[in-house]
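Only a single protein chain was left out; the remaining protein chains are all shown in position.
The letters A and B name the chains in turn, as written, and every chain counts its residues from 1.
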Amino acid sequence: MPDELLAIHGLNAGTEEKPILHDIDLTLGTGETHVLMGPNGAGKSTLGRVIMGDPAYQVSSGTIAFDGRDITQESSDKRSLAGVFLSYQAPVEIPGVPLNSFLRTIVQKRPELKMTGREFRRRLKEVASQLDFDSSYLSRELNVGFSGGEKKKVEMMQLLLLKPKLAILDETDSGLDVDALSVVSRGMEAYRAECDGTLLIITHNTRILERLDVDRCHVMVKGHLVAEGDSSLVGEIDREGFGRFETAEAELAGEEA
Amino acid sequence: MATTDATTAGSVVLKHANPSFAQTWNRLSINDVTLEVPALPATPASGAPAPELAGIEMGGGEALTGWLDAAAASREQVRVPADGETHDVVIAIDGVHAADVVAEPGARARVVVVAGPQPAGSTAGSALRILAEKGSHVELLEVVAAGDEAAFAESCGIRAAEDATVEVRHYLLGAATSVVGFACDLAGARSSLSLSTRFLTGTGEKTDMNYLARMRGCDTRCRLTFSGVLEEGASKRLADTIDLVHGGKGAKGAEDETVLVNGARIRNLSLPSVLCDEDDVEGTHGATIGSVSGEQLAYLTCRGLTDEEARELFVRSAFDDCLLHVPEAREQVLGAARAALGDEAAAELSDEAADETAWTRGEA
Partner (left out) sequence: MAEQEKATRAQVADVDRSLYDFVKPEVGYERFADGLNEEVVRAISAKKDEPDWMLDLRLRSLDIYHKMDMAPNWGPSIDGLDMDNISTYVSSGAEQAASWDEVPEDIKDTFERLGIPQAERSYLAGVGAQYDSELVYHNMQESAAQMGVVYSGIEEALHGEYEGLIHDHFMHLVPPTDHKFAALHGAVWSGGSFVYVPKGVKVEFPLQSYFRLNAKGAGQFEHTLIIVEDGADLHFIEGCSAPKYNVANLHAGCVELFVGKGAHLRYSTIENWSKNMYNLNTKRARVEEDGRMEWVSGSFGSHVSYLYPSTLLVGARSSCEYTGITFAGAGQDLDTGCKMVLTAPDTRISVSAKSLSKGGGKSTFRSEVIVGEKAERAKATVSCASLMLDDQSRSDTIPAMDVRCPSASVGHEATIGRISDDTIAYLMSRGMTEAEARTVVVNGFANPVSKELPMEYAVEMNNLIKLEMEGAIG
């Protein structure tokens, strides 16, 4: 199916020590906005990492197909070039590498984004101003000494420069930080406006979703996807929390046992 | 103490060259370097430095500075006047060179030192003295791309008077042996030094660096940043000292070193010292030494880079940075880039740099 961008079937995954995700089925269509919610420690961030291909996690069974192609065994750089993007909660600091060199390098890796240095710099300025990013930071070392808000902006700048087909925004921690929230909102709006990409927003706080049209909402509890619904589910969670889903998960786990 | 020994015909050995101002256990071989250089001509061709510059403390130490002064074929003497313009002083290194630069009060000088490819087996070098007078601004840009069969040695000393600002960028992009000694005396109140050194020590090469910021004036500032990459079999020494001298109230100094190790059999020596003889000051330093961490690699691959490309990124950024700040050295830098990264990457850098220049001009 052409409008099926990401299709996960029967996915079980975890670290060497313990399984985290159980029997995940998840389908995201092109251009849709999905939300993945759930209490702390449910495995939401892990799902994001597994879709990106983080070597810290192993898939024990199941498949991940992206854009009609099985990527379950692919390394994360290939997935990235194919159009998967994952924003980091805590982006790493890389001394010795100026931010602009880094951005130029990752853009150049993508034939579809081929542009001259001049075009690149124009685009970079544009994106920086969209996000109110202090452009003097562009020549500083990647994330070194950046505040939490600046690091978040760096992630959003990459989102806008790379224009991925699928953007997974792991915002489990930023729900409480007003500044980070506004940076992410602006990033998401710009991304929605500029490309027909698919969004998967991982959060346990509904405030981040206020200015967004959500197509589907998924609920994860203890590594299981226990519910799926339209945007009304977001409102319900906002009012009532995850109680009923936790009960559902307990029943599910009981059946399995 | 004898600092020179005659060896085989035609060369001498300089002992205790490039000495760190802060000394420590001798068995670590981190205090200084021993260097074999060509014997001096019977009669030195260059004269002594001008009296007003003669007392400037030189980073390379007595043995190395003395040799460079005597080995230089001539001594260039430049005075930069204060006329609102920025004056370029370009020094192309070919053999051993000596230069004295005076930036007059309020002047703006941009001193560019470029050591391009040198004959195999030769030792090129530079003895550079700079006096930054009251309120002047001196930018010192230096590129060493001498090729992997030549040695390069430098001793540099700068004295900054009141309100003078000194900005230094060193790009050590390649030489079989590079020895760089640098000292900046922040003698005047509110004078400042901002220094960035990037070094790429290639396979089997040796980079020896000694930096000193002597903070004598009140409210002086210095920021020293070092970052570099060591390839297989590379050997590097970096001794850098911030000396917060008694009486220099309100001084603030910071130094920072980042070294990326890209291969086996390396030797990486660091001696980052802060000496403090005054209480109303702040001094900090930090050093990070290691390979690209698993975490950093994971981040870079998740943005589409292979492991190899991720490592290359660190090397490329040094060339990028150099082309941006020293367009005069374009040919030499691209030459070094070809040696380090291959023709294709160098061609890309070249296009980028051309773009960059056009862009900067377009905007101006």
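The rule is simple: a contact is a pair of C-beta atoms (placed from the backbone, for glycine too) under 8 Å apart; a residue touches a chain by one contact, two chains touch by 3 or more.
Small disclaimer: the values here were computed from a predicted structure and weren't measured.
Displayed chains that the missing chain touches over the full complex: B (touch as defined at the top). Across B:Q77, B:S122 or B:N268, the residue that sits in touch with the chain not pictured is B:N268. Within the complete assembly, B:V281 is the residue of B:V281, B:L305 or B:L323 that touches the hidden chain. Contact between chain B and the absent chain runs through residues 22-26, 28, 30-31, 244, 246, 249, 261-291, 293.
By definition in this document, only the chains that are shown with their structure count from here on.
Computed from the mean C-alpha positions, the centre of chain A lies at a distance of 43 Å from the centre of chain B. Of all the residues in chain B, the ones that touch chain A in their complex are 227-229, 258, 260, 288, 293, 295-296, 298-306, 309, 313-314, 316-317, 320-321, 348, 351-352, 354-356, 358-359, 362. Here chain A touches chain B in the complex through residues 52-56, 75-77, 80-81, 86, 88, 91-92, 94-98, 101-102, 104-106, 108-110, 116-118, 121, 141, 158, 162, going by the rule given at the top.
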